[in-house]
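Once you've had a glance at the structure underneath, I'll fire off some questions.
As you look at this complex, bear in mind that one protein chain is not there, while each of the others sits in place.
To keep things simple, chains are lettered A and B as they appear, and every chain counts its residues starting from 1.
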Amino acid sequence: MEIFMSVLIGFLFMAAVYLMLSKSLLRIIIGTAVLSHGAHLLILTMGGLGGRKPPVVAEGVTVADYADPLPQALILTAIVISFAVTSFFLVLAYRAYQELGTDNVNLMRGTEDYD
Amino acid sequence: MTPVFFVFLPIVLAFFIPILFKKLPQIHTGWFVLAAPLFLVAYYAAFLPGSAAGETVTSSFSWIPSLDIAISSYLDGLSLLFSLLITGIGSLVVLYSIFYLDKNREQLHNFYVYLLIFMSAMLGVVQSDHLISLYLFWELTSISSFLLIGYWYTRDRSRFGAMKSMLITVFGGLMMLGGFILLYLMGGTYSIRELIAQAPEIANHDLFVWSLILILLGAFTKSAQLPFYIWLPDAMEAPTPVSAYLHSATMVKAGLYVVARFTPIFAVSPVWIWLVTGIGLLTMTWASFFALKQRDLKGILAFSTVSQLGLIMSLLGVASVAFHVDGAESTVFKYAAFAAIFHLINHAMFKGSLFMVTGIIDHETGTRDIRKLGGLMGIMPVSFTLAVIGSLSMAGLPPFSGFLSKEMFLRAMLSLTEFDLFSFETWGILFPVIAWIGSVFTFIYSFYFVFHTFAGEHKPELLPKSAHEAPFGMLISPAVMAALVVILFFIPNLLAVWFIKPAVLAIQPFLYNAPGEIDVHVSAWHGLQPEFFMTLGIYAVGGLMYWTLRKWQRIYDVFSHTYSLNGLYDSLIYLSDAGMNRLSGLYMTGFIRNYLVYMFGFLILITLGTLGVSDAFEFDLTGTAPIRAYEVILGIVLVAATVTILMAKSRLTAIISLGAVGYTVALFFVIFRAPDLALTQLVIETISVALFLLAFYHLPQLSRHEERMKFRFGNALVALGVGVTMSLVAFSAQAQKALPSISEYYKETVYTEAAGGNIVNVILVDYRGFDTLFEITVLGIAAVAIIGMIRLRLTRKEDVNEKQ
Partner (left out) sequence: MRSNDVIIQTATKAVVFIILLFAIYIFFAGHYSPGGGFVGGLLAAGALVLLMLAFDIETVNRIIPVDYVQIAAAGLLISLGTAAASILFGVPFFTHAHTYVYLPLLGKTSFHSATLFDLGVFLVVVGVTMIIIQTIGEDE
């Protein structure tokens, strides 16, 4: 299962990077969102996927049976952060679009050269 | 309250200064500031009796216990002397500044905040027993000096001077930090006292000389020794009270302090004696020679300060010789430490008063150009008197205290010729010769300074303002200092008991047990000794050369700017600036894609490189969970949704597919026994889609901007690289677990220690609460940024403002 997930994670990363490298702002933002999904799954997979019970204390469950709680805690933080970052990007993008009149990042480079 | 807290008193006061400045504009802020140094003078003066008896006071608090870093205050004779100088002269300078800086026109809150920061920092430097805290305070003095030099930040020269001083002194500070770390490696402790206690062992260490040189670099840059002195003349752009305080009386003496403080550790080394004495003397003579080139009164004083610092430095070098000789022979060398401290006090007094008089001249005539000034004697009689006292003390004439320490200086230099170690027997004769030449020029520039300003012909048509005597308040501080210059001439031995001898004990701790044992007696007349004839020679030659100054002053035109140290500094700055611009221009293209490609490229290179070099790649199927059918189905859905995003022609398709990816990930969380995650992911995905749809109205169409095949292919290659890299990392991490996970601890203690049941939540709020705290802070920042971008509607400024 872990191997399967690893391949899947690689695919998500690939798609995300491809999106982020394109010229359109919206695709870049979507790319970062996909990237965070990939990262979350990666962290989860790192902790091992063999847990038989959720990490909630219950009667008659031995310690070994719980799924690894640490990656889950890390991911929970990451999910909320990535939401905030995505919204930030989104606003940044559309404000830039409004101000500059383009969503092509290649046209957004500073016009002033160093002198 | 232990002494260490009083170090921070000025900084604490600094917090209230802006408020006082705003709320009470009718009262000059300086009056409030004055409280801190005045109080501290009284506070430190109370330690004097103990210090005179050889007692020391230590207090400290632990700052970073895990790294053994503490803020400490160690008050012995040397620290106490410096602390009293800092607070005493600080009081006078603040008092002076109240009349110097106009309360309606100047940004007093900035000025006094910087000044108070400096005061704390400087107290910290001289009281720290801990190397790291010494370093921190040291850099803080550099920073506050930078801020004060750049106080009139609209002037180009101010910014230039501030930058120059910062670059040079911080460079030195970093070198010194290196030296400190080497000392720590050798001695295993950060405490200076403990290091001194094991000085003999340290001296045999391989790193000893390196640490010595590095620490001297710090001291030389701060105390403006050759070849680093060039920042000090440019620092004269600071307001005059600052020049009087930082750049003559206190901060530039931090280098001397460090040399004095580390003398017990390094004195055994001939490198130390040669460097400290040699550089000190060369600096003294070099700077006194070039002081006569200056036309700006403050320029003359700046070079004179450099010269005097060199003098004191060389005396400290001679004082180190005392560690190498015993018995009667060592008495002269013991004198040197005494003379160094004595001259340090004298210099602070007469140079402080001279700077303040210069400030008065600047204030009342509107210029500091010595060519425009002249004949002020009759107009400003009080200032003239003060300037004469200061200058003659600097020139080494009786009955001023400078005479006494100057005689001791010459005697110390003469004694070097009798010292037969480290090849002093052959080269030693150079020392008194160079010292004598330097003293001659000191004599000339002292006269030049005072008589070209006050004597001669008054040229009112050249002055921006019509000259008149300064207000009473402005004269108080220089008058106090000038009075001390005279008084100290008559009671040097009283000064010695209370201030000098305890400080000497700190410099030469192995030679004495108590300040009382230091059997130095200062007297103005001690027979027809060689130094007496040297002094007479100085007066004669100096007087003659001053008389003919106009005839030979033209030789200074020979020294062109291009080949000077300043020229070297300028071209270095220019070269590094232009070079870095060109270098960064090569890769800072302004295209986001390029930057991302750099990042991903390095990610691939470094990760794969590490995997390859450490042979960490491993593929292992044992111990993995079985693959179940619905997981495969979910995987396929995930891939399909992702591909849809890649292929999407419209925004709606892309956003909905992104939602689909998110929900699928949530389902994965369900499968992998992560209920919290699944819940959170579901809700957040819903809100995210709503968010995207909301922003829809503002967003452009999903256009690909005619990406060419080559462009796409390059992107695909990078993307594939990252994907493969991440998969490989995942494989390898899966196959090997080097260390046991901390999760076991969480699982076992969650109920007993944290009284919780949901381990994930307990980790979030308890075990790793810091993460969560910072996370919600990030959330807050994101929200503030979004508000800023939308509600404030910041638009682009007109290009007029952007380009200067």
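One rule holds for everything that comes next: contacts are C-beta pairs under 8 Å (C-beta built on N, C-alpha and C of every residue); 3 or more make two chains touch, one makes a residue touch a chain.
Only a predicted model underlies this, so the values are computations on that prediction, with no experimental measurement involved.
Across the whole complex, the hidden chain's contacts among the shown chains comprise A, B.
From the options A:Ile9, A:Ala67 or A:Val91, the residue with contact to the chain not on display is A:Val91. The missing chain, though absent from the display, is touched by one residue of B:Ala42, B:Ala524 or B:Leu773; that residue is B:Leu773. For chain B, the residues in touch with the chain missing from this view are 675-676, 679-680, 683-684, 686-687, 690-691, 694-695, 698, 754-758, 760-762, 764-766, 769-770, 772-773, 776-777, 779-780, 782-783, 786-787, 790-791.
Listed for chain A, the residues touching the missing chain in the whole complex are 54, 56-57, 76, 80, 83-84, 87, 90-91.
Just so it is clear, only the chains that are shown with their structure count from here on.
The centroid of the Cα atoms in chain A and the matching centroid in chain B are 42 Å apart.
Taken together, the chain A residues at the contact with chain B in this complex read 1-28, 30, 33-34, 37-38, 40-42, 44-58, 63, 66-70, 72-77, 79-81, 83-88, 90-95, 97-99, 102-106, 108-110, 112, 114. Every residue of chain B that touches chain A in the complex is listed here, in rising order: 581, 584-585, 589-593, 596-597, 600, 621, 623-628, 631-632, 635, 638-639, 642-643, 645-646, 651, 654-655, 658, 661-662, 665, 668-669, 672-677, 680-681, 684, 687-688, 691-692, 695, 698-700, 702-705, 707, 715-716, 718-720, 722-727, 729-731, 733-734, 741-744, 746-748, 750-751, 756-760, 763-764, 768, 771-772, 775, 778-779, 782-783, 785-786, 789-790, 795-796, 802-803.
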